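Apart from one protein chain that is not included, each protein chain of the complex appears where it belongs.
Here is chain A:
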Amino acid sequence: MGEEEGLRQAQLLDTMFVRGLKRKCFDGEEDIEGTLAGFKAIPSYNLQRQSLLDMSLVKLQLCHMLVEPNLCRSVLIANTVRQIQEEMTQDGTWQMINTQNAGHASLDRLVSTDILCRSSREQTEAKHSPGYSTFPKDFEETQSQDSSEIMSAVSSGQAPRNLQSNMWEMESPQENRGNFQKSLDQIFETLENKSPNSVEDLFSEVDSSYYDLDTMLTGMMSNTKMGHCDVLETFPSQTTTNSNSNCKSDLNELDHIVEILVES
């Protein structure tokens, strides 16, 4: 398990949806049907961009955990986050995401970001026809329903908490979960700022930011560094049994504490 599998998964994501994507106008019914099916399989550009944003935030968090963060890598990731944020602000999608506090989409919703790999020329074509305006009117209804479903799923309050709670459930005690939530919120808050450079807090002296996460880390530090791929691997399995496993880990902790008390 681990890195290799994560890479293969991501590679699958890269190729999985490539075939279905069509950007040309369609003339025949045949084509339309094909593309309808294709569209359903392809997450929108916005969704993919959101996914990239989430991935980047996870990376930034994780790099605070390692022995000494690689400054070049952190700067490059932060710049990527900033780029996404700027684009989202221009789009107006930033507002929508904000109000529903949906930045923490669970990672099983990490969708193919292959659109993002393509050249901007192709993207402009794609964006102007955000998936459905190239289709004849009859299908517009269905399409917009689909896309709004996807968007609302992303922004629902249901999905977001999964990210942080799942990440720390297995490893850290309950209070650390709260702290992580808090620090992820801090990072996200900085992105919410209207000032142009909103990601700076991450770099306000690498040292102090390290200490900010200190309490959260005390639970983690004793554990070996988890490759972020490893961490990502744990997500899919957690989403459905979220509340159950919450209880379970609580009970286990309680048992453990009782054990200690009894023994002493």
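Just so it is clear, a contact is a pair of C-beta atoms (placed from the backbone, for glycine too) under 8 Å apart; a residue touches a chain by one contact, two chains touch by 3 or more; residues count from 1.
Simple rule for what comes next: contacts and distances are computed from a predicted model.
Trainee: Refer to UniProt and select, among "Aldehyde dehydrogenase", "Serine/threonine-protein phosphatase 2A 55 kDa regulatory subunit B", "Auxin-responsive protein" or "Exostosin-like 1", the name of the complex member that is left out.
Mentor: In UniProt, the chain that is not shown appears as "Serine/threonine-protein phosphatase 2A 55 kDa regulatory subunit B".
Trainee: List the chain A residues touching the unshown chain?
Mentor: 3-4, 6-7, 10-11, 13-15, 49, 52, 55, 59, 67-68, 70-73, 75-76, 78-80, 82-84, 112-114, 116-121, 123, 197, 199-207, 210, 228-229, 232
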